[in-house]
Every structure is written in C-alpha cells, then in structure tokens.
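One protein chain is absent from this view; the other protein chains keep their places.
Read from first to last, the chains carry the letters A, B and C; within each, the first residue is number 1.
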Amino acid sequence: MGVGVSVSKYVVECQRIFEASGLNHDMHSYGTNVEGEWNAVMATVKQCHEKMHEMGAPRCTSSLRVGTRSDRDQSMQDKIDSVYQKMQI
Amino acid sequence: MGVGVSVSKYVVECQRIFEASGLNHDMHSYGTNVEGEWNAVMATVKQCHEKMHEMGAPRCTSSLRVGTRSDRDQSMQDKIDSVYQKMQI
Amino acid sequence: MGVGVSVSKYVVECQRIFEASGLNHDMHSYGTNVEGEWNAVMATVKQCHEKMHEMGAPRCTSSLRVGTRSDRDQSMQDKIDSVYQKMQI
Partner (left out) sequence: MGVGVSVSKYVVECQRIFEASGLNHDMHSYGTNVEGEWNAVMATVKQCHEKMHEMGAPRCTSSLRVGTRSDRDQSMQDKIDSVYQKMQI
C-alpha cells in the first residue's frame, strides 16, 4: 500500500526471495504456494515484508493460509494429483 | 469441517462446479483462481457451499481474496505474464 | 490500492454501507464480521467494492472468510460466548 496501483515489480522481488530460499514454491495468479518447515517458510515471508519496506512501501499486507498436518507427509503436488485422479474416475 | 481429514472428494465437486460455470478458472495446490463478473463468480462459490452441505459437511468455510479493478481489464494470465516478463530483465 | 497509505476514510464508507444494509455487523481492528443470508451479505460486500472505485480507488482487494453451516443456527455472539464459557471452567 502507498506505492500506486501496479505492484508487479514488488511481486518480482518476492519471487526472487522465494527462489533464493531453496523452498519449493509455485506462483499462481493471486499468490504463491510455498512448502517447507514452519520457521523456514515464515522467515522467508518476513524477508518479503522487509524487502517491500526497503523498496519504499510504507505498509505491506499479506494474506496467508497456513496448513500443517501431523498425520502424514503431503506435498503441494500430492494434493493436486489427488483431485485430478478422482476427477478422472 | 466435520467430514474427516481427507477433503479431496469435496474439492473434486467444486472443480466440477467451476467447470460447469463457464468461468475461467485455475486450480492450484491451495485453492482455485476464478475470473469473471462479481455476481457470476459469487453465485458459483455459493453453489460450492451448497454442494458441500448436500454432501454432508455440516460446516463449510471458504477463504476468498476478491480483487476488482476499475482502471483496466487484466486477466489472471496478464498478472503472471507481467511478473515473469520483469523477472527476465 | 492506488490511494496512498491512509485508508480509514474508505473503511468509514464501508461501515456506512454495512449500517445501511440492516445486517448484523461488528467492526474489529482488522476487518468487519457480518452475519446474514449469503446473497444479502455478498451484495453488501459488492456495494463496498463499487463505492471504493467510485471514490477513486483503481484496485480494491478484499480478504473474506465465509462460513456457512447447515446443522444449526449460530450467531457471531454464540461463537464468542461458547469460547468464553469454556475458558471459565
């Protein structure tokens, strides 16, 4: 907020941060999915906020949905695969 | 909520509703992006909630981010393209 | 987005729209809870987006969490009461 209407140059910097993080990530048209351990993911999101402020944005808001599960490993791709597989039946 | 831990069969039904809607949509690993006029999009999301209840889910929660712009047309793809284009520079 | 860093005058107009709607609503420091039938609530949120554009905001993003339940009536207040009651035990 406070940097005008076009924000793609800010999104670019966040993408670079996600790439540098080594975390598995996947940008879509309204956000980016990131997978990893809690602390690593949150540290990366924090870096994005810090970068936005450094670039001159006085306010920065993120909308995060954070999912954890304790019953089994499940990757981002597993979730997609599970839906597509069921759709073919 | 109230239907156990595996929800992919519910996601499948939502995907079918989005496909039947004729709206441009794109499922990713933590949601689905949909593009169209406000009323058409919201009617489709409502259908998803109704279907979840019909399938036996007593509670259904959606987390929506809704973006509208009045200055120009911009598709979901335009946004992605804009970021990737800047990343190559 | 695109209207600077202070947005309280926009929030004020949204509050006025919620008040005029006749829906039960409750503003907190990071949003407003609204309770009612799906169509009435969504029509009111749409009015907010339209007003933001009218006031000159070229882009408007809302982050909505939408909860429906088919098993019983439950007001916003019921949910709060249920938690506070359990905390006293």
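What we mean here is this: a residue touches a chain if its C-beta (ideal position, glycine included) is under 8 Å from a C-beta of that chain, and two chains touch if they have at least 3 such contacts.
Here the structure is a predicted model, which means the values were calculated and not measured.
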From C:A20, C:A40, C:M55 or C:I80, residue that would touch the chain that is not displayed: C:I80
In the complete complex, which positions of chain C touch the hidden chain? 5, 8-9, 11-12, 15-16, 26-31, 33, 63, 65, 67, 69, 71, 76-77, 79-80, 82-83, 86-87
Hidden partner chain, residues of chain B it touches: 1-2, 4-5, 7, 58-59, 63
Mind listing the chain A residues that contact the chain we can't see here? 2, 38-39, 42, 45-46, 49, 53, 57-71
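Methods note: only the chains that are shown with their structure count from here on.
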Averaging over Cα atoms per chain, report the distance between chain B and chain C in Å. 20
Measure off the straight-line distance from the CA centroid of chain A to the CA centroid of chain B, and report it in whole Å. 17
Which parts of chain A, given as residue numbers and ranges, touch two or more other chains? 5, 63
